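Quick one: this structure, given as structure tokens, is what I'll be asking you about.
All protein chains but one are shown at their positions in the complex.
In this document, chain identifiers A and B correspond to the written order of the chains, with residue numbering beginning at 1 in each.
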Amino acid sequence: MQNNFLGGLKEHENKLLTIWSKLLIESGSDDGAVEEEESKEFASLFLSAVATLNGKFQDSPEFEKVEDLIVGISSSRGKRGFSPRENAQYLTTFKQASSQILSELIKDSEQLYQANLQLNEILDNMTIMTFEAFMRGREDVISRQVDEISEISTPVITVWDGIVALPIIGTLDSSRTQIVMENLLQQIVDTGSSIAILDISGVPAVDSLVAQHLIKTVSATRLMGAECIISGIRPEIAQTVVHLGIDLTGIITKATLASALKTAFDMLQLTVVKRKIV
Amino acid sequence: MTTITNSKEEALIIREQDVVPLRNRVKEYGVKIGMSILNQTKLITATSELVRNLLKYGGGGKVIIESVSNGRDNGVRVTFIDKGPGIADISLAMKDGYSTGKSLGLGLPGTKRLVNEFDIKTELGNGTTVTITKWKNG
Partner (left out) sequence: MDRIPILKMGDFLLVTIQVDLYDQLAENLESDLINTISKHSSKGVLIDISAVSIIDSFMGRILGNIAVMSKIMDAQTVVVGMQPAVAITLVELGLSLNGVISALNVEKGMDLLRSKMHTSDNEEQDYDDDNE
């Protein structure tokens, strides 16, 4: 039967908050951290959960609430730009503060040892959770930025009635190529264009996976009743394609956007005629 | 990371008329987690293929739809269980044979490409269980 050595902490909640705050300031973290409502709520919930602990903390529903709270706090701090160190220190200083109070409360060294063991077990686990939540918060920011960059770097230009061009700039990885593909097809529907020109002259390298995606893009375009021309094939890319054994038969490729445009005009049976100067 | 199930439901598939309601249910699960139209389409098409196998070769069976998460992403998992004859040669069934129409067999390699996770267990005389998972951002 586990004795609850940590039960006495609840009575000293305010003192704990004061010590925690001091430790956070000393460590150089945001000194407003402990004043925020969420920190007070965390401390209060934690100490209550600890006071009523009976058995393993992993099974206690009160602890689940505490964990949810701390995960929320870490995730939001991650998004707000706190450093990983600051994030970890949030709980390590809390542990220190709790430990200080414990050494004042418990005089028996064996009991104090057990109490610290228990405190470590609970708070170390929670610290790991905060790290994971912090990382997820950061990853959310990154993934949103990636989306924004993707949108900016693939503009769609209606070069003529029924002809759209998509110049791609930057490295094409598998996921970006998929986004480009979806974008292109949607544009074809939205603009009612029957020809799309995908220009890859701004793409430094094309690997086998990207080439496959490009081929799929052309196939999907044709299924929908439109045509897709790939332009801007640089010599290096042509070499890579052949060396990788990628079969581009059936795919219309042109070296420049200009020649792709001419091909598109031919397909639509349009001719550009120079005006006679009288 | 382990996958946890957030909600789950079962459906019995006995007749062809059970297919469309099932597809719609799967779609609802996808919509609920904010899956893109493209991913929804892939998921439901995969479901359509597998439930056809269930009816035509498995003699009908059970389909379980689950809303799952793996810590990083939310997703939909669909499991198709039949007690039919089972598949004799799995590796042959999973090979990309014909890409133009004649006999697409069970359509398994194509279906696998539509989803993120694909698991198949089969035992001759004892039926087949196929589990597919499509993540929201998969």
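In the analysis below, a contact is a pair of C-beta atoms (placed from the backbone, for glycine too) under 8 Å apart; a residue touches a chain by one contact, two chains touch by 3 or more.
Just so it is clear, the structure is predicted and the values come from calculations on it, not from any experiment.
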item	value
Residue of A:I149, A:V189 or A:V242 in touch with the missing chain, whole complex considered	A:V189
Selected residue (touches chain absent from view) among A:K56, A:R85, A:R144 or A:K216	A:K216
Of B:P85, B:G110 or B:G138, the residue in touch with the unshown chain	B:G110
Residue among A:I128, A:A205 or A:M224 that touches the chain left out of view	A:M224
Positions on chain B contacted by the hidden chain, ascending	16-17, 19-20, 23-24, 37-38, 40-42, 44-45, 48-49, 52, 96, 99-101, 104, 107, 109-111, 113-114
Positions on chain A contacted by the hidden chain, ascending	181-182, 185-186, 188-189, 192, 194, 216, 219-226
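Keep this in mind: only the chains that are shown with their structure count from here on.
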item	value
Inter-centroid spacing, chain B versus chain A (mean Cα positions, whole Å)	28
